[in-house]
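Structure first, commentary second.
Omission of a single protein chain aside, the complex is shown with its protein chains in their original locations.
Each chain carries a letter (A, B and C) given by its place in the written order, and its residues are counted from 1.
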Amino acid sequence: MKLATKYIPLAATVSLFAVMSAFGSLSYNGFFSAQVFLNLLVDNAFLVVVAVGMTFVILSGGIDLSVGSVVALSTIVLAKLVEHWHWHLAVAIPLVLCMGALFGAFMGWLIQRFRLQPFIVTLAGMFLARGLCYLISIDSISITDAAYTVLAQTRIHLWADGPMLSISAILALVVLAVAVFLAHCTQFGRTVYAIGGSEHSAVLMGLPVARTNVAVYALSGFCAALGGVVFTFYMLSGYGLHAVGLELDAIAAVVIGGTLLSGGVGYMLGTLFGVLTLGIIQTLIMFDGSLSSWWTRIVIGALLFVFCVLQRVFEARKK
Amino acid sequence: MTYTQQAPGAATPVLELSGVAKQFGTVRALSGVNLRLFAGEVHALMGQNGAGKSTLIKVLTGVYQADQGDMRLGGKSIRATSTLDAQRLGISTVYQEVNLCPNLSVAENIFAGRYPRKGLAGAWAIDWARMQREARALLARLNLDIDVTQTLASYSVAVQQMVAIARGLSISAQVLILDEPTSSLDDEEVERLYGVLRQLRDQGMAILFVTHFLDQVYALCDRITVLRNGELVGEYPAAELGHNALIAAMVGREMVANPAQVAGASADVKKEQAVLLQARGLARAGSVKPLDLTLHRGEVVGLGGLLGSGRTELARVLFGLDQSDAGELIINDSPVKMDSPAEAIRLGLGLCPEDRKAEGIIGELSVRENIALALQARQGLWPCISRAKQVEMAEYYVKTLGIKTSNIEAPIGQLSGGNQQKAVLGRWLATKPSLLILDEPTRGIDIAAKQEIMNEILVLAKEGMAVLFISSEMEEVVRLSDRIVVMRDRAKVGELPGGTDDHAVYAMIAGQA
Amino acid sequence: QKKIVVGFSQIGAESEWRTANTNSMKTAAAAAGIELKFSDAQQKQENQIKALRSFIAQKVDVIALTPVVESGWDTVLKEIKDAKIPLILMDRSVDSKDTSLYATHIGFDFVKEGEMAGQWLVEKAKTMKGDINVVELQGTVGSAPAIDRKKGFEAAIKAEPRIKIIRSQTGDFTRAKGKEVMEAFLKAEGKKINVLYAHNDDMGIGAIQAIEEAGLKPAKDILVISVDGVKGAFEAMIAGKLNVTVECSPLLGPLVMSTAKDLAAGKTVPRSLIGKDGVYPMETAAKEFPSRQY
Partner (left out) sequence: MSTVDQSSWVQRVQTHHLLWPLVTLTLILMVNASLNPGFWMLQWRDGHLYGSVIDILNRASPLMLVALGMTLVIATRGIDISVGATVAISAAVAALMVGGKLVITDGVAQHVSRFPMWLAIGCALLTALACGLWNGVLVAKIGLQPIIATLILMVAGRGVAQLLTDGQIVTVYYAPYFFIGSGYLWGLPFALFIAGFVYLVMHLAVTRTALGLFIQAIGINPAAARLAGVRERLISICVYAFCGLTAGAAGLIISSNVKSADGNNAGNLLELDAILAVTLGGTLLTGGRFSLAGSLIGALIIQTLTSTIYSIGVPPEINLVVKAAVVFVVMLMQSAEFRRAVRGWVMRPSAGSKA
């Protein structure tokens, strides 16, 4: 089978993921079970959602460091609304999503209108969102709302007594599907790619660059807020220290999935596998269970290294 | 200055500019320029490098905002504030340089912003199949048969330029503007393009056309507007303005368009000269088939061939940009391993690349730094060429090559296209190479400057520099070269002596086909 | 007989206290012949939840958890309960209403630590004249120990109205930050400062350096109170630079392991077991030091 060159990084990621899964299954008891693999999705649903938004930003040649903080802010606002003020979910959740999108759009507007560097604008955004969390509440807030708990704890069995998925995991898959459609089949998505390829050219080609740039950050903010909602399903709490450093995980997932940080090249599906790869590295370490705290870090780094280098080798070979 | 008032017929112009002025800092790029464009005409915009042609077009299409002046489209006053605006108003533009997205497919580049949609999946979903079909059809009009799903970056500059033209053509507009669209196309492609343009003109489109090739102007255009130093010289019917008069209008003084002397004349003497470079069975999988090549000191060798015949690839392999995987390369009688441009430069080679935007200029660095770069790279980190020395060097080339710049500390990216090209050339001349490979060195350079550059090159060749010359203008190749190496399908098919008729070259290309 | 497998989800390795805690668990497990599956969460609750899920998948016999925060555990604890694996909470507890989710809680209270520190100061205040101005070095903003140690301390010093907290800033639990913030305090408040209360020993030690560099005598010109009782704190006390440290012993391993054995054998265990804690003033430091294990 001949593989089009543009799919090579994606293929590299997918096959390396398969190799890692095989390795885990052979080495550890209980690893090779459908539930373990579904857990990758269940446990990382929020990361998938956040990374999808990040993929758009990176494809457009930007970066968004604020996502982790926006996740935290969303959890705490949601917890406050639902738990302390007893708002209904159907009102609170859309409100939080709007808030995320507006936050992103504001940063996008600053970047676009005043030609600021995305890195610092979103870094300031990161400080701001995290700071707002502490203003709302320093302590963590548990969510005990009945409807919420039901949503969070519902498990959908793939077949009777079989492995199960959470609502969040399914939501993540839906978000991914929508993102794939957006990226590949709509004017917006293609404009994002064009801007990533060459912003100057995109302007000269008469594409709506300014609007798209702002929309990209708004989308990322929206995804981060949605990630926050998923996070509350996962944790049933709002907390200012949630999702610290999540932005790096998201960026790593996107880049491992074969998207170029310089923009214009990459796939949404790659991002999914990027997240799953990070997840499986963690799972391998947990199943091993003999590593000390520092060896955990070293081994994560080493696996990341092996993965990235193999990916490069694979690409070089195929070309 | 003369300004002829008569217009074809009594029609009002589709597009009329009056008193347009534009200033960049201290540079007065345009002042008081008028332009009239009528439906059903091809109008040439002429002027030397840096005269303000591209700036005028950018002001017209909303890339820059004019400081002064009035623009009217179909009698209504307009002011485009963005390119998107201009497109909506019915102005379709192909800018100088390839301004497309290298990461997108050819088909997408043509249709970006105006994708054909599929009905059912919402009015949203792009109809990829239809888009590719239409892209192929459009390119076929220009006689280009390529895989439109490949990324644009995988094609040569010439193909990219054709894609840009195809995009311009596909936008149904009242006015079509083409800024030096033919600078790296060969004769056959150019003929094709003319066919299409004439057809559009006959359908009533107004076409504004920028070029430095005088023959093309007379072959295609109905009227000519000439700019000099950002000012309007005049508007003339093409038929009434002779060759020499046109040059005089552009340059501002009488100048006889005498072609540079024929180089081939002294070829016999040069045969005696020492061999500089020898390639035996040099090849690279997928780009150059095994080939032998000998270059002597003081010799100008032309590379003849059609688009995509592998001339650029050969130049890249010789220069160490791509590694050869077979054969050997001997320079000054010792075999060398050419593994990087740095190594090539150390050995006295220079390569003026085809794609100046991507591989030539370092946009934000000054003209001075750009010119000094290669020489400094050959010397390594230390000693550093002193500032005074750099200034002297830069000023020398600004003068000899006639680079038009406000000062040598201006970022090279702000220069007009042709002047950027001259500066890149200056960079290589400054290294005093023993072999200079020139890939389309005269791209976008005006007629007066071209002569000066060619003379400069011939002078250097007389002093012992070897030149490998690639150009899409076969006539130029034939005129300047002592010897012509003809290529087809990435392989060398033969050699011809200099001064031959260009038909002989075409015959050789076609002959064994 | 099959070896008992205990899955242990630790918060991380952010301080010496935590490292001592981890080591205690490991050595105790080895001594008791228990196989310990150790997982480091690097300070993230989501990682802890993932670790718990992987313990379920691995079908361990008992799970031990040191929760990074109190809230947000219901879902996964329910899964553990459904898998019929007994759970031991260590250090901090969880705020679930359904207390059947865990078998026992072994640990203590950060609030209590703050209180003990405050009580020591109230005691000490009786020998001091005038207003007592306290500067406080908080832990990482929002972290459980920072919130509770502050709360406890504030509650305790209510007993003595002369004690006032004049400055409170975060030092992120590190020496470098502790020193930096203390430097700024000293410049801003100068000689007004009578007492320093640091949420952990490391910040205290950093601050002591700042006090010395400002030409003042720590523990004399400015009283220094800190929490944790790590080795460095004892050294500082012996050198006469730190007045008191409040500790809760991290050496919980043996207790956890014996409880785990009981649980694996199906015995019932008390709902709550309290670890050893204490106040170590300067005067007792030299005596205690040789018997310290961390």
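To be clear about the criterion, a residue touches a chain if its C-beta (ideal position, glycine included) is under 8 Å from a C-beta of that chain, and two chains touch if they have at least 3 such contacts.
Please read all numbers here as calculations on a predicted model, not as lab measurements.
A.B. asks: Write out, one label after another, the shown chains that touch the chain missing from the document.
C.D. replies: A, B, C
A.B. asks: Just name the one of A:Ala169, A:Ala252 or A:Leu276 that touches the chain not displayed here.
C.D. replies: Spelled out, the listed residue whose C-beta touches the missing chain is A:Ala252.
A.B. asks: In the full complex, which of C:Thr27, C:Gln209 or C:Ser258 touches the chain missing from this view?
C.D. replies: Only one listed residue reaches the unshown chain, and that is C:Gln209.
A.B. asks: Which residue from B:Leu37, B:Val159 or B:Leu373 sits in contact with the chain not drawn here?
C.D. replies: With B:Leu37, B:Val159 or B:Leu373 as choices, the missing chain is touched by B:Leu373.
A.B. asks: Among C:Arg53, C:His105 or C:Arg167, which one touches the chain that has been omitted from the display?
C.D. replies: C:Arg167
A.B. asks: Go through subunit A and note every residue touching the omitted chain.
C.D. replies: Considering the whole complex, subunit A reaches the absent chain at 110, 113-117, 119-121, 123-128, 130-132, 134-135, 138, 248, 251-252, 255-256, 260-261, 292-302, 304-305, 308-309, 312.
A.B. asks: In the complete complex, which positions of subunit B touch the hidden chain?
C.D. replies: 319, 321, 340-342, 344-346, 351, 353, 358-365, 369, 372-374, 376-382, 384-385, 427
A.B. asks: At which residues does subunit C meet the chain that is not included here?
C.D. replies: Touch set of subunit C with respect to the missing chain: 12-16, 19, 22, 138, 141, 167-170, 172-176, 179-181, 183-185, 187-188, 190, 202, 205-206, 209, 213-215, 232, 235.
Rule of thumb we're sticking to: only the chains that are shown with their structure count from here on.
A.B. asks: Could you draw the chains as nodes, link the ones that touch, and say if you get a line, ring, star, complete or other?
C.D. replies: line
A.B. asks: Suppose each chain is reduced to the average of its Cα coordinates; what separation in Å results between subunit A and subunit B?
C.D. replies: Chain centroid spacing, subunit A to subunit B, equals 44 Å.
A.B. asks: Roughly how many whole angstrom separate the Cα centroids of subunit A and subunit C?
C.D. replies: 33
A.B. asks: Among the residues of subunit C, which ones contact at least 2 other chains?
C.D. replies: Within subunit C, no residue contacts more than one other chain.
A.B. asks: Identify all positions of subunit A at which a residue touches two or more other chains, and write them in rising order.
C.D. replies: none
A.B. asks: Mind pulling up the subunit A residues that touch subunit C in the complex?
C.D. replies: Per the touch definition, subunit A meets subunit C at residues 28-31, 33, 35-36, 39, 42-43, 46, 133-134, 138-144, 149, 152-153, 231, 234-237, 239-245, 282-283, 285-287, 289-294, 296-297.
A.B. asks: Over in the complex, which subunit A residues touch subunit B? Could you list them?
C.D. replies: Residues 6, 181, 184-187, 190-191, 193-194, 196-198, 200-208, 264-265.
A.B. asks: Name, in rising order, each residue of subunit B that touches subunit A in their complex.
C.D. replies: For subunit B paired with subunit A, touching residues are 63, 82-84, 86-87, 93, 95, 99-104, 108-109, 112-113, 115, 121, 124-126, 151, 167.
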